[in-house]
Each structure stands twice: as C-alpha cells, then as structure tokens.
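Excluded from the complex is one protein chain; the other protein chains are retained at their positions.
Chain nomenclature is as follows: A, B and C, assigned in order of appearance, with residue numbering initiated at 1 for each chain independently.
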Amino acid sequence: MDFAPSARTQALAERLARFMRDEVAPAESVYAAALSGRSDHRTWRQPAIMETLKEKARAAGLWNLFLPDAEHGAGLSNVDYAPLAEIMGHSFIAPEVFNCSPPDSGNMEVLHRYGTPEQRERWLQPLLAGEIRSAFGMTEPGVASSDATNMQATARIEGDQVVLNGRKWWTTGAGHPHCRFVIFMGLNDPDAEPYKRHMMVICPLDTPGVSIERMLPVFHHYDEPSGHGELSFTEVRVPLANVILGPGRGFEIAQGRLGPGRIHHCMRAIGAAERALSLLCERARARVAFGKPLSELGGNPDIVANLRMAIEQARLLTLKTAWTLDTQGTKAALSLISQIKVVVPAVAQQAADAAIQIHGGAGLSDDFPLTRLFAYARVLRLADGPDEVHRSVIAKLEAKAQAHRESLP
Amino acid sequence: MDFAPSARTQALAERLARFMRDEVAPAESVYAAALSGRSDHRTWRQPAIMETLKEKARAAGLWNLFLPDAEHGAGLSNVDYAPLAEIMGHSFIAPEVFNCSPPDSGNMEVLHRYGTPEQRERWLQPLLAGEIRSAFGMTEPGVASSDATNMQATARIEGDQVVLNGRKWWTTGAGHPHCRFVIFMGLNDPDAEPYKRHMMVICPLDTPGVSIERMLPVFHHYDEPSGHGELSFTEVRVPLANVILGPGRGFEIAQGRLGPGRIHHCMRAIGAAERALSLLCERARARVAFGKPLSELGGNPDIVANLRMAIEQARLLTLKTAWTLDTQGTKAALSLISQIKVVVPAVAQQAADAAIQIHGGAGLSDDFPLTRLFAYARVLRLADGPDEVHRSVIAKLEAKAQAHRESLP
Amino acid sequence: MDFAPSARTQALAERLARFMRDEVAPAESVYAAALSGRSDHRTWRQPAIMETLKEKARAAGLWNLFLPDAEHGAGLSNVDYAPLAEIMGHSFIAPEVFNCSPPDSGNMEVLHRYGTPEQRERWLQPLLAGEIRSAFGMTEPGVASSDATNMQATARIEGDQVVLNGRKWWTTGAGHPHCRFVIFMGLNDPDAEPYKRHMMVICPLDTPGVSIERMLPVFHHYDEPSGHGELSFTEVRVPLANVILGPGRGFEIAQGRLGPGRIHHCMRAIGAAERALSLLCERARARVAFGKPLSELGGNPDIVANLRMAIEQARLLTLKTAWTLDTQGTKAALSLISQIKVVVPAVAQQAADAAIQIHGGAGLSDDFPLTRLFAYARVLRLADGPDEVHRSVIAKLEAKAQAHRESLP
Partner (left out) sequence: MDFAPSARTQALAERLARFMRDEVAPAESVYAAALSGRSDHRTWRQPAIMETLKEKARAAGLWNLFLPDAEHGAGLSNVDYAPLAEIMGHSFIAPEVFNCSPPDSGNMEVLHRYGTPEQRERWLQPLLAGEIRSAFGMTEPGVASSDATNMQATARIEGDQVVLNGRKWWTTGAGHPHCRFVIFMGLNDPDAEPYKRHMMVICPLDTPGVSIERMLPVFHHYDEPSGHGELSFTEVRVPLANVILGPGRGFEIAQGRLGPGRIHHCMRAIGAAERALSLLCERARARVAFGKPLSELGGNPDIVANLRMAIEQARLLTLKTAWTLDTQGTKAALSLISQIKVVVPAVAQQAADAAIQIHGGAGLSDDFPLTRLFAYARVLRLADGPDEVHRSVIAKLEAKAQAHRESLP
C-alpha cells in the first residue's frame, strides 16, 4: 500500500503548483471579468485568457495529465495523477487550463478505451488537442436518476442510423461555445436485462433535433461558460458508426469510466477543501473580536482541528482507492470508490460551510470563492449517484465480506 | 407556560393561510417573472403584482400584524404573532405583502418605541402605510462585526447636525426602489464605555455623500428588488433631530429591537423549514427508484423523522421564547433569544439540505425554492450575530444560573 | 397549548424538591453502602433506609403521584405529573421512595384500568401501599423484540387455567426481594391477526415452573436490588382469572400503558440530563487547566450551550406530548410519543457523555453518578422499542399527514 507519488509526479506537482501560483491565480479575476454574467448560454464566450493559459500549460508539459495512456497523455497511474488533481482543485478554472476538465477527461478516456479508430480520429484527437469540448448526457429530468435503470431516453437502431429521443439534463459542458458533441446514453433494447438495455452514442450538438432548452443554475450560478444544460432530442439521427462499443453496452462503459472519474473528482474536491481551510485560517488570523484573533476564540480551534483531521483522512482514503484501482482493478475497488464519493464531498462541504461562517457576510458574497466551493461540493453529493446509493453499495459489499471472512475473536 | 394562540390569532392564522394559498402562492411565479435578473440594483423594479397583493392584504385586515401596538398594528403579543410569522415564512414574497418585512418591521418598532413625534410623522407613517421601505446599517466590511463594539463608522455631532462617515454592508433593503432611509449606527463617543459609544441616526438615502456602492449576492442571488447593499457614507450631514433616543444609546435600541426581531426571523425560518419538509415529502412520494418510492427507501424515513423532531422542538423553543418575552421581559429571555438564533437556522438549513438531496439535481436548480430556502437559513446563522457568539452568551448565562441555583441531588 | 403546571403541581414540585434535597440526597450514599455489590440476586436486600424514606414520603403527601386516578393516586394529568417526574429523575433511588418506580407504576396503571375487582384487591392494593413490587415480562432473548409480533412465549388456556411457557429477559424488577408477581405476555392464539394473538397474565413469582435464571448487567451494573432478570417459564399454571382484560388483548393493554409510561421515562431522563449538566458545570467551574477554569476553555462553553438547548427542547417536546395526550388522547399523540422516545434518551446520553469528559477519569469511576446516568439513558434508547422503530413510526405518520394536508405555498 504505497501512496507515495513517483519522482516524476513529484516533479510534475512542483511544476504544476508553480504554474498555479504564477499563471492561474492571477488569471482568475481576469477570467471572471470576461464572463457575461448572464444565464443565456448563447451569450457565453470563452474568455480569451483561457487559450493563452492552455498554450502555456501545454508548453510547460502540463497537458492531458489525467490520461493514463503514455502516448496521448502523461502515462500516470491513478496514484500518480491524484496529487496533481488535488492541486488543480484549488482553482475552478484550472482543470480546463490543463485539459483535464470533466466531462472531457471522462469522454476522452471512453473514446480512448472503447472508440473505433474513426471515432478517435474524429472526436478524440481534437479533444486531446484542446480544440473542442464535449458533454455527457445521462441524467434525465423525468425520473429518479439515482436508479440508472430508470433511464427513459431511447436510441433506436434503424438501418445504418441510430434515432435518439428523450430529454437529458445536468449535461455538463453543453453550454460551452467549443462544445461539439454529447455522448448520449439511451435504451436500445428495453427487453434485455436491466444493465444491458442501454447504449452510448456520439451525437454532434448540431444534429437536427438536438435542442439546448436551457442552462441550469446551481445555487443561482451557471458555471459559465460550460454550464449544465437541459437538452431535448427529437428524432435525432446519427450514423450507426457513432455507437460506442455496441448496443447494450452502455453500463459496461459507464462502469469503466467510473473509477478514475471519481478519483479525479474527489482529489479536486480535496483541493477545494484545502483552499477553503486556507481561506478560513487566513481570515481567522486577520480578524479580531473580543480582543482576540478569531483563530483563538472559543470553539474555533476545534473547527480547524476537525477539518484538518477530516481532510487528511479523506485524502488517504482517496489515495488508497487510487492505489487499489491501480493494483487490483475496478472490482476490488468498488466499495472504496463508493466510499470516497460519500466521504470527500461531505468533507469539502463542511470545510466550505465552516469557512463561510468564519468570513461572516463576506463568505456568502462573491468576494470569496466560498459559496462556489460549497456549491461544488454540494453538487458532488448528487452527481454520479447520490450518497444514499453509495452507502447502500458499501453496506452490501460489507455484508458480503463479513459473511465470508474468517473472523478474529 | 401557555403557548396557545388566542382565538383572535387562530382566526387570523386561518385567514392568513387562506390568503397565502389563494393569493400569494399563485403570485410567486408572476412576481419572479417580473424581476430583471440583474445584479445592478438601478435596474430593479418592484413587480406590479406586489402592490396589488398589499392592497388585498390590507383590505383583508392582514396588515402590520407584527406591531404589538394596537393602534397602528395588530396589538398582538409575541406568542400571538409567532404562528402568523411562521405562515408568512412559507413564501419569500409574503412578508412584504403583509408589511411585515425586515428590516422595516424592526425599524418601525424602533421608531414606534423610541422615535420623536416628528420622526414618527415623517418616517414611521409612510412605513406603516407601506408607501416606503427602509434599511438598517450596522454591519461593516472592515471589522469582525460579530463583536459589535468593533464598529468603526462615526456619527459626529456638529452643532445641529450629525456628520456620518464610514462604510456599511449587508444593509438589507437598500436596493429596493422604495427605500427612502437607512438607520445608521455609528460611534459618537469613542471614549465612553464600549456599549455607550454609539448612536442611531435616520439618514435619508438621497443625502449627499451616501452612495450605494454595490449589491451583495448570497449564494449568487441578489434578493432583488430588496437586496443587501454596501454603502459608503462620506461627510454625510443630517439634522441632529434625526438622532434616535440620543447619543450613546445605540446599543440600548439594538437590544430592545433584538428580542421580537429574532422571534420573527425564527418563526419565519420555521415556516421555511416546514416548506422544505413538505417539498421533500412530496418528491419522496412521487419518485421511484429500485422499485420503491424514495419515501420508503433506506434511511430516507429517518431523514423525515429527524426533521420532524427537529422542527417540532425548534418551534416549541421559539414559542417559549416568545412567551417568556411577553410575560417576563427581555432580560429573562436573553438566553432563550440566543438559543433560538442558534437552533432554528440550523434546523432550517438541515431541512433545506435534505430536501435538495431528495430532489437530486432539480433541488440545486431554480425549479424549486430549495437553494433559496437554504441560503435564507444560512444567512440567519450569521445575521444578528453568528452562532458562535450566541453559544457563548448561552454558556455564560448557564454558568451563572448553575452557580446560583440550589441544586437537586 | 398550555404546559404550565397547575398551582397544585407547583406546590407539589416545591415540596418534592425540598424532600429530594433534605431526605433523598443524603440517603443516596447510605443506600449504596447497604447494597451487597454482588451479581447474585439471592443476596440482595432492600436497604433499610428505603422503607424510612417511603414512610416519610407518604407522610409528606408525596405518594403515588403518577396515578391519574384521584382516589388512589394524586389525580394529576400528564402535564401536571411531568415536572414531578423530572425532579425524581435527579436520583436513582427517588422513584421507589415516592412509589413511582417502573415497572410498578405501569403495572398499577394497567391493573387500575383493566383489572378485575379481585385482581385489584389482590395485586393492586399492596402495590399502591408500597408493600410489594412487581415485574413486567415482555422482551425475549431468542428473537428481535423490536418487532413485538416476534414474541414466542405462549399462554395456553386449559380449562380454568393458563399454562405459560417461554423465556423472558430484561424483566426489570424481578430481582427485588419484594417482587411478588410478573405480568407475563404470551401468545394465546397464533392464528389471530398479529396484534390480537397475545394476552397478559398475572403470574406470581413463586408459581412452580417460574425460574429466575440470572440477573443481567447493564454496563456491568446490576441495578441492585431491582435488577433485570432472565426468567424461564416451564408449564407454569395460573388461574384463568389472572388473565387481564381477556385473550388477544395484550397489545391493546400495552398500547394504553404506553403513552404515560414514555412520558414518565422521558421526564425522569430529562431530570437525569439536568443532573449531568449540573455536575458538568460544577466540575468545569472548579477545575483549572492552562490557567483557566475548564468552563472557559476552548470549546467547553459550546458544549454547555449545546446541552442547554438540547435539554430545553427535549423538555418542551415532552410537555407537548403530555399535553396532547391529556387533551386529545393517545391516537393524536402517537407521533409525539415516538418522538420523545428518540429525542430524550439521546439528549440524556449526550449530557452524560459530555459530563464524563469534563470530569476526566473521575467521570468513568463510581465517584460520580455519571456512568450510571449514561447507562440509564443508553438503556432507554432500546427499552420500549429501539430508536429505529420509533423513527419509522414518525416517518410513516408524517408521510400520511403530508399527503393529506392542504399545503401552504
């Protein structure tokens, strides 16, 4: 159980941290100032500074670090990529700078692992190059998506075409001006067994019948210029060649995408929690009440201590998950993958909430990134399955393990 | 310890609830649609439907219910007003409809209790009539306002004028197009003992030197068209006659305003918590996952039960506080007033968070009022003193009580 | 919703509190010293001082206060008795002093409400007089007793006799040297619908076939000289006239016994929580570390404040339950009765745990009553149905209420 990053990762981490301080941090306000501040995604533009940052990141060798493939990516294991993801998690704009943004990173992995040469050529290459962005359409407004088998959208094969119908929402990235396609998941055989009924299809955003109905805010924030879209698909026809892996294999792909994606999310969330804690400590040091800095007042030290312990543990759990995934594969890591999905967002939410409290009113405003950190963590308690589903998975695996293990006294 | 509302309150509560269902509920979306959706308060307008609702509310005898004075208000005790405030708490637009909005309600109480006849004539009358709105300027951006003695703004007496200087923020209501004045609190004698250094002054918003620098969002929401303003005061001159009660008496007024205001806030927050729980239950009943309605799944019943117990207890505590204030006065109610400030917002936040979780992504969007309910509760954990200060007050009073009581075995 | 105790209760409360301080408190150590300290109940004796205290209590008119019947008891409503139960909850020996001990109090109520004149004459009279004690046999070792329909013991009618078989445990009071009978609950008709299969039978402890197998410790403490017994019943024959109310009516009786019993338990537990908080405050005042009394150190004031808020709320909830039971009956109070069963023991456990922590090692020892207070609260989270079952009841009733109510916006 060796969580130590390799020498190469350590070097990357240092370079990345320096880049974050020297390039990303000062760019944050420039980037924010270039946004439209409007809810209509048709007004959204990519702030020019982003392309500059991407250029620099690529030049610095800090590009596509997430991709375990050594040819197209950095060839890093999950344990090696994890500390880099944490560092990126300190800034909302960082993942795009390094071309490690969800859902692109997940989509790139899917295409890399399961795509045909043509699919890779046409969709993966420009994603790897940072020329286009993409989206992922799974969640639906009409059903409880916590049970993925509830999915109602359809992908009907007709000759050499697939006809897509349905409504998706929380399609992250759909509002980005560079977004070119969405990976659509839909029922292709309602009579197969539940986890073999669906398939994934690449659907270019400009296909007739695809409509972005609106962008969805999270705590009134639209995550411009990526956003979370609600999309309708009405008799949308795409070539059969756009099917990934084949009919009925949607959940198989979702499963494969799952482990590393969760680790990336969780490590970024740990970065977010660390940022919240740093801001908390800074404010608590600087502000004085009743004759003392807030940091020494009443139960405030306990709050800091509790967060430090929680973050430390959450990070170790995520690293263990990464290590298990690297060394023993997805199946051995199933419980851990669910565990980090429950633990980490909760810790990040707690950190953000505590930091807001120490900042007083300022914490609730846009003067600090705390409400966004909070919202980011809050979203993660729902995205990729709510806490409740993951707890249920953990309990089932635990019950099974306990029933079979030869117990100590 | 009789928390039962009087027969009159019961009749009012029924009428109020009917009005809420028949008039306020259908107006919510009309009202929301009429807002500009922009952060610049100069674009804000009062949606026309509000004046219609106010007219109807007044005609229905549901006007100024908060004011304990029988001539200008409804003459209700705190125990009697409490259930009405809870009902109003179900809708964000309701308090204004019934002319019971903070900070107006608090300002009206202050002017009613402490204002000169001229002050009442000029400022209280139009507030009571719902013709103007007002703001309250206490919190400052530069210091930890949890310690109110940190207040830095100044109110310097020069002849028959007072000169105001300083910066205030979280001045709620300052963005409202009808807002005409702010009650400004500032240091008038830095050498007096800490709680006798400040005074309150009525400052018309159009006085030269007053500038609304910006509106502050809460979780990215501006509470249009009231809003929370950051205001600068630069050599602002108002007549000495605008001083309320007299120099050095700012905290005395704040203290008097405190008890009823907290009860109003808390009862509204209980209404908000009940609304969150209702929405939660409705969604949990309607959505199905893994073959069952969410309401019967896993730990979800525990969530409902825990909220029911928490809300029930929070309401009783608030009613006891109201009753103690009514029958024994502010001093006897000090600990309780702090207790409800800690307990109730936390319960409301918990209810909103749980309701968001059951709603999935929808809960994070604007399709449901849950993020606003969350933000409302979250603000209350800071407004009027953060939890931390109130816990400290409760502990001090408890230690004193324990030290003096003749204990049982 | 009037929770105020009547004038009569106030007078009783004062007298009771004085008696607790003057008589009970000094007797506690005398009583403890007279116990055998052994686990074998056959060595247990009633400490002589108890009869003296009972004599004095009766003389002081502080006897059978729990019984709502005015002729044999004090004729107090639940709201009126509640504060008295709280006062008694400050001392473990108090309930017996005032003849208000469970399970006698519950048994007396059952016999008073449902007993035949002969049953009352023979068993109720000596209980009311404090001459004998009794036990209640419901829980069984072999099944999950959280689901009462799991009950396996049988009560077979044969002619004019009932034949009892089975095993009961946590039969509280069975070890008391004065214990004369147990109310046994068993299956009399396994084919009836689940809640009509059982009956209750008075079984004298000296009936052949009844055996006290052992006493059960709670956290290694035996509650000498009452104790919690494990009893076996083997072909135990008692007269048919010992059946209470009739075959199949066991749950009906249990239900009737339920409400007031829970209120008594909960109010005593609130007394216990108050005692823990008092001890906590006293110790925190007296001990100094790092140059300050513990009461002012770090997060300790928060602990005090949190307990004060929790106890205050738990008490109000219990009083509301009592008031609802008094004014609207058991059915209207069902959710509340379950709510207090969850809320109050948890608060008392939290108070005892916090008090232990402040006392350091001393808190874990017998030098303070804190581990017993803890164990008492811990037991209550299981006795009369575990928290889990009660939460489920609350959630079901809430779902029903929400589904039918005409909701506010």
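Going forward, a contact is a pair of C-beta atoms (placed from the backbone, for glycine too) under 8 Å apart; a residue touches a chain by one contact, two chains touch by 3 or more.
Bear in mind the structure is a predicted one, so any value in this text is a computation, not a measurement.
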Any idea which chains on screen the missing one touches? A, B, C
Identified contact with the non-displayed chain, of C:P26, C:G61, C:P190 or C:P217: C:P217
Which one, A:Q255, A:S278 or A:Q328, makes contact with the chain that was left out? A:S278
Had the left-out chain been drawn, it would touch subunit C at residues 37, 39, 139, 141, 143-147, 150, 169-170, 216-221, 228, 287-290, 294, 297-300, 356-357, 360-366, 371, 374-375, 378-379, 381-383, 386-388, 391-392
Against the chain that's been left off, what residues of subunit A make contact? List them. 1-4, 17, 20-21, 24-25, 28, 87, 90-91, 271, 274-275, 277-278, 281-282, 284-285, 295, 300-302, 304-306, 308-309, 312-314, 316-317, 319-320, 335-336, 339, 342-343, 388, 390-392, 394-396, 398-399, 402-403, 406-409
Subunit B residues touching the omitted chain (full complex): 298-299, 301-302
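Convention: only the chains that are shown with their structure count from here on.
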Homomeric contact subunit B-subunit C: same or different residue positions, threshold half: same
Would you kindly tell me how far, in whole Å, the mean C-alpha position of subunit B lies from that of subunit A? 37
For subunit B and subunit C, what's the span in angstrom between their mean Cα positions? 43
Contacts with 2+ other chains: residues of subunit A: 298-299
